[in-house]
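What follows is one structure encoded as structure tokens, with my remarks underneath.
Only one protein chain is missing from this complex, and each of the others stays in its spot.
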């Protein structure tokens, strides 16, 4: 089936925080986002390479988690096509008026077939490019949003749907071999823009949100932000890394914000300019897959995820257990 | 006019060298290309990130210069569309049978309206990905071909043609102000893939080829290859840099190979995933434009270009003088 | 007591390996040592910054471990003073003729009061400086030997002896607080040359040798060598890191060679040019002490040490258990 929509890239994410000022200080002064603006209930952040209003909005909320995730499409017509697709598939969806979210035009909010709340937008407000404003670089010198990472017990169907219906292409995948010796899809790294991915979907307790990932300026700024956070009282917020993933070759650091929301800082994957790119396949049990240097992830990286909030109910999306193992055997059980 | 062809990216370049073995040692052992193969008259090179046969072919030839430049298109149908376009525009063009160039399928060779010989291909032979074969990293750890750079006295028309007829988009441009105060286009950085550019066209004596540019793994490997070349008897081959361009923000090094062919090593530009990217505009006389840190380029960087060889005659393409100044005033005249 | 000997620095270490050729390939081709020479039973290695014959000698032996550790003294007279000191203190010691170890002059071998076999030398054979021979850089681009690390149950007395009798100065120390609330020395980072240390002594099962540490060219080459080893079949040999120690601020990687011998690659400590440097004090339980970013060391880093071989008997030195805890509480017990 040929997709009829043209998604450009992951656009922005919303993180729920209890204390806006504390969160702003963390994300801007230490981690190195650029502040575009704020209002009573939000702080709008972008990266130094961004030319749009925000790629991360912090929203005052009583509980942490991800408010929403948005993808940008090429035209307003693509939004209409998505509404058609949702209608035909019987998916809950809702139009949001332009400006409901500062800096963002008309948006379509959809509950995907697996329970994830996903937003699509076309119009986004321009903002100044800060790439060469080097005196503003802080911490990791965040460049832009790269991708989001979902957990679902429906990995096979979910990957299929995003590829067949929304036009994502697969850059890499992880497979798991059961006691029956049968190979099953465990995770998929899916792209729209020409990098390794915009959306990673992995097997796990879900639907849940694992992390959003932002590009750090360089290997050096990624190491530097680890030093900055450790030096500033946030050593316990450094969850995993710095290290290199085998998958996508990314140099990574996983951080928890003061509310416990998880994000990744990331650099060092590759360009995929050719549509005939053959997916790279990894075995879940390959020690180099998760960390190229062999060190297993800490258990809490697998044990904990972020709540996603349903468009319709406003409540956290109920989760189900996966049937495949949710982690490599080398990582201690929960 | 809507282009009817879909160019994916710059595909490969051919450099003419007098001594294949000497050139191979230079490009592979010192600069850090990967050798895919060789035959009596050619050495085929790719980058560590490449998954295709070659992005640079060295061809034994009595004089230096660029044999040809090729762009990859999405389908064989795009080649047909390009042949139609050439026919309608009365441009010299010729089909080349698959395998005439090892690793490359059927190709269409066209003389563009400004005299440049340009090849288009779709089918390219796969080759192993070496991105994580870290023990093979040498010198700059070349990742892939990024762009080519042309000189022409017809900059305005040339940029127009590549944008309107071939679908290139403009990421950045340089303008020059004459004594009349009128702003004129001096250079254009044009992209197909989602990086700052695939093709840069600048005002100058031409049609001539200024350089091909290859991605270095990192700022560190780019500095390292300068040290490696200086340590290996090639200090005079380091023409310019390492430094940062204002345009595209690239960290660069210009190198001459043992035959005098020029190439750039390059890292640090940005992703352009949004089609509505507003071009960045620079003044030719802004000291930070050419080198962000202010140091002017050495005169020979402006004085010398590489010959392009005409498809029809096999002779170097005749050149004409530009009407605009060919360099900023801060660079000494030839 | 004023020491009467002038030790310059850690000079070299001897590692016992079962397969010289395999070890040479590992240390030279992958890790990035420079080979000075070899004979039937030894391979002599130095760093790119070294101007002497070797800082690491690999010796064919039926079991792994450290053959010996040597310090360089300023004059031959310092060797005589050390022999006097050993005689007065009743320590086993023995003169070794010049040339017994290739590249090394007359040596004095002493069993220190805690059971460690220690060698002292003055005369060492010069070798070419390779610092600017950049084409020879491989892997971590090893620069020089930095320090050695001992484990002993006699940490307080051992640190005292090296400071009072051999003139070492303390750059940093780690203390442990028992249930009685009393502060006890747990580890000492001692220097002779003007860096953070030449000799680290820590509490643990011993006398045993934990590791020798070699300077990597940069943060980038230290990350690169982790990638190189993982890419070359040695992922299981990456024991800990890359990471940053709180103590000494070092960016580190711990590696096991194919025989299981442990060494550290290290960069990023500091200069201590002032004799009145006040030691930095760390609490054993501070999560940033061992790894500034909080991740605890893997248990085997604490569970396993290298055998030291007694000068007199040629047998592994017998070890005793420590009375203080041998690791922070955050590291799982053996």
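To keep things simple, chains are lettered A, B and C as they appear, and every chain counts its residues starting from 1.
In the analysis below, a residue touches a chain if its C-beta (ideal position, glycine included) is under 8 Å from a C-beta of that chain, and two chains touch if they have at least 3 such contacts.
Keep in mind that what you see is a predicted model, and the values were worked out from it rather than measured.
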### Contact residue for the chain not shown (choose from A:125, A:156, A:220 or A:304)
A:220
### Of C:219, C:232 or C:303, the one touching the omitted chain in the full complex
C:219
## Note on the structure
In the full complex, subunit A touches the hidden chain through residues 29-30, 132-135, 137, 218, 220, 224, 227-228, 230-232
## Note on the structure
It is residues of subunit C that touch the chain not shown, namely 8-9, 49, 51-52, 72, 74, 126, 129, 131-132, 143-144, 193-195, 218-219, 246, 249, 270-271, 273-275, 277-278, 280, 292
## Note on the structure
Residues of subunit B touching the missing chain are 219-220, 223, 226-227, 230, 235-236, 238, 242-244, 251, 287-288, 292-295, 298
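In this text, only the chains that are shown with their structure count from here on.
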### Task
Taking each chain's centre as the mean of its C-alpha atoms, give the chain farthest from subunit B.
C
#### Entry: Sites on subunit A at which at least two other chains make contact
219, 292
